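Shown here: the complex without one of its protein chains, the others still in place.
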Amino acid sequence: MPQEDNVPKPERIPFFQRMLDNPFLLLFIGVAMPTVFYILWGIMEIATIPVAE
Amino acid sequence: MAQFRVCPDSGFYFDKSAESLMKVNAVAGAVSLLIAGVLALGVILTRWQEVHLLPADLFYQVLTGHGINALIFWIIFFEIAILYFASSTLLRTRLAAPRWAWLGFILMVVGAVMNNVAVFQGNSSVMMTSYAPMQAEPHFYLGLILFAVGALIATFVFFGTLVIAKDDQTYQGSVPLVTFGALTAAIIAVFTIACGAIILVPTFLWSIGYINHIDAEMYRIIWWGLGHSSQQINVAAHVSVWYLLAGILFGARPMSEKVSRSAFLLYIFFLQLACAHHILVDPGISAEWKVFNTSYAMYLAVLASLIHGLTVPGAVEVAQREKGLTKGLFEWLRKAPWGNPVFSGFFFSLVIFGFIGGITGVVMGTEQINLIIHNTIYVPAHFHATVAVGTTLAFMALTYLLIPVLFRRALFLPWMAKWQPYVFSAGMTIMILFLLGAGTLGVSRRHWDMEFTGAALSFEYPGTAYMMMAVGAIGGVLGVLGGAMYLIVTVGSLVFGKKLEASAGLLQSFGVPLSSGVYNVAQPEQLPMAPKLAVEQHGSGGFEAPGTFVLAMALLVCFVVYYFINWDYLASVWPIS
Partner (left out) sequence: MTSYLPPSERIWWKVPVGKQEIIWIGIALVWCLIMFFMMPYWHVFGKQNLSNEAYQTTPAKFQARVDEMVAKYQVGEEAGIPIVKPPVGSDVYLLGRLWQWYPILELEKDKSYRIHISSMDWQHGFSLQPVNINLQIVPGYEMVVTMTPDQAGDYAIVCNEYCGIGHHSMLGKIYVKEN
């Protein structure tokens, strides 16, 4: 994609800015975080509750 | 071929299909709000013990309908309209897959109607949470599932529209901050709806007899992935609306793109963990899980909200000071357009969300403090500050802007619109503060009778609790009145409002270049980047927005004091371990 052709020696976009410009990466992170920490960890907590004698 | 109309007053571009979809979603939202508002009256007039309007069965039915219509249907319909606006209009691009968008809308309407029918038939008074093993009619769950599927389609139409805008190069560089905020909301929506599907589909199968057991605790954890996250969509959405309104009203620019976007990024990472707020006094879940999740991983999402709390009014202050309102700390605020409901609605939403909704939310979401608050009427008081004022009022303020811009109508009864945010905020604030008080005295939420009529044993709440419920209810009635004023203005404008054709000059003070015409653009011109600052102000050593900083410090002081008051209260109850 030669879209920066008209900019003389374009500076590389910093990593964080590129991350913030990538909606699908953010979507992945935004779904993965709560799925792992809230849902999966939570289900593990329930599953490991011992059975009463 | 896409067809665009340029709003002659605001300069916004509207893709034809996106425009129709925004309109129908906003209208469907307003209809849901109407139902929710009427039912709200039944709820508060029953909880006002001296009035005690409805019998128990009707009360629980009305409460179920009120919760679902207000917390799910109204806000999500309206948020879909915002997603389409933030993608198609703000990026000047055509909407991706309009047929799918319509399918999504139809599913949402069918689902909402089906669910309401189930509630009004009377055998599904299970509250918004519908905690298993209490069971509703199958179409109660099916309605919610269809609604969720429709909303998910709409969310992916939003993502598709972002892709089209990038491919068509309708803008250079990054998307606008408001669109980025809407993206945050859309991401949270995907998780929300996925949780809804994961738990409601088995629950539906259980209600028709295909599955014989739903684990109650499992249901609670996954359901709250839906129930709480849906309110986090609101936070992201109404913060974006604040930025939008600050930009439109004042020409405000974000104080720092980096700071505001990073704050939204913290929302994406951590905001949804707070679903754990509802699980803090549940059996068998470890303290580690509770502490980590309830604190959004060390309160990083609260940090984000505190940042927005500074940068939104800060952006307004900077813009006002640039216009010469530089006297003292607060001339910029004193001379703001208080008679314009777009501004007053925006500002009350910001203040009440931050000072009441935000602080109470963090306090009651503290693991141990939740012991003295869980399921008391403190909880609904809190979320009326966040959702009913924070989100709803922000959306109301936006509506007053959309009526001329999107619907091309003049406001009906502008004097009523002018007073509406005041009446609504005052009523809701009274209700919220007094219900917070009643909750501190232990009054239960979702409870028909605080006198326990017919109980084998007896218990009496202190007289103060009755007084607080009564004053709170009066505030609630005033809030309903404010809601009615909004609907009268909105519906009146669409039915009786003068049609605006060419430039009406209504919004010219926004300083946006005017152009005219209806659907006369096949390919909109490329979106310009924001103009550069005339004077580089950052890093000059001075404070750009000192008034806002004082307000922010005031918020923090209230926060700290109230937080430790609650620890002190907790320390006074029976030791438990």
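Going in written order, the chains are labelled A and B, and every chain counts its residues from 1.
The rule is simple: contacts are C-beta pairs under 8 Å (C-beta built on N, C-alpha and C of every residue); 3 or more make two chains touch, one makes a residue touch a chain.
Worth saying up front: this structure is predicted, and the values here are computed from it rather than measured.
**Q** Would you indicate which residue among B:G65, B:G143, B:G247 or B:G427 is in contact with the undisplayed chain?
**A** Within the whole complex, the residue contacting the unshown chain is B:G247.
**Q** Hey, which subunit B residues sit against the chain that's not shown?
**A** 56-57, 60, 90, 127, 131, 133-134, 171-179, 215-217, 220, 243-244, 246-248, 251-259, 279, 281-287, 291, 295, 298-300, 302-303, 306-307, 310-311, 314-315, 362, 366-368, 370-376, 440-442, 444-450, 452-459, 461-462, 510-512, 527-533, 537-539, 541-546, 549, 552, 556, 559-560, 563, 567, 570-571, 573-577
**Q** What is the set of subunit A residues that contact the non-displayed chain in the whole complex?
**A** Residues touching the hidden chain, for subunit A, are 7, 10-11, 13-14, 16-17, 49-52.
By definition in this document, only the chains that are shown with their structure count from here on.
**Q** Please give the residue numbers of subunit A that touch subunit B in the complex, ascending.
**A** 3, 16-17, 20-21, 23-24, 26-27, 29-31, 33-35, 37-39, 41-43, 45-46, 49
**Q** If we count contacts the way the header does, which residues on subunit B are in touch with subunit A in the complex?
**A** 159, 162, 169, 174-175, 180, 183-184, 186-188, 190-191, 194-195, 215, 217-218, 221-222, 225, 229, 261-262, 265, 268-270, 272-273, 275-276, 279, 283-286, 289, 292-293, 297
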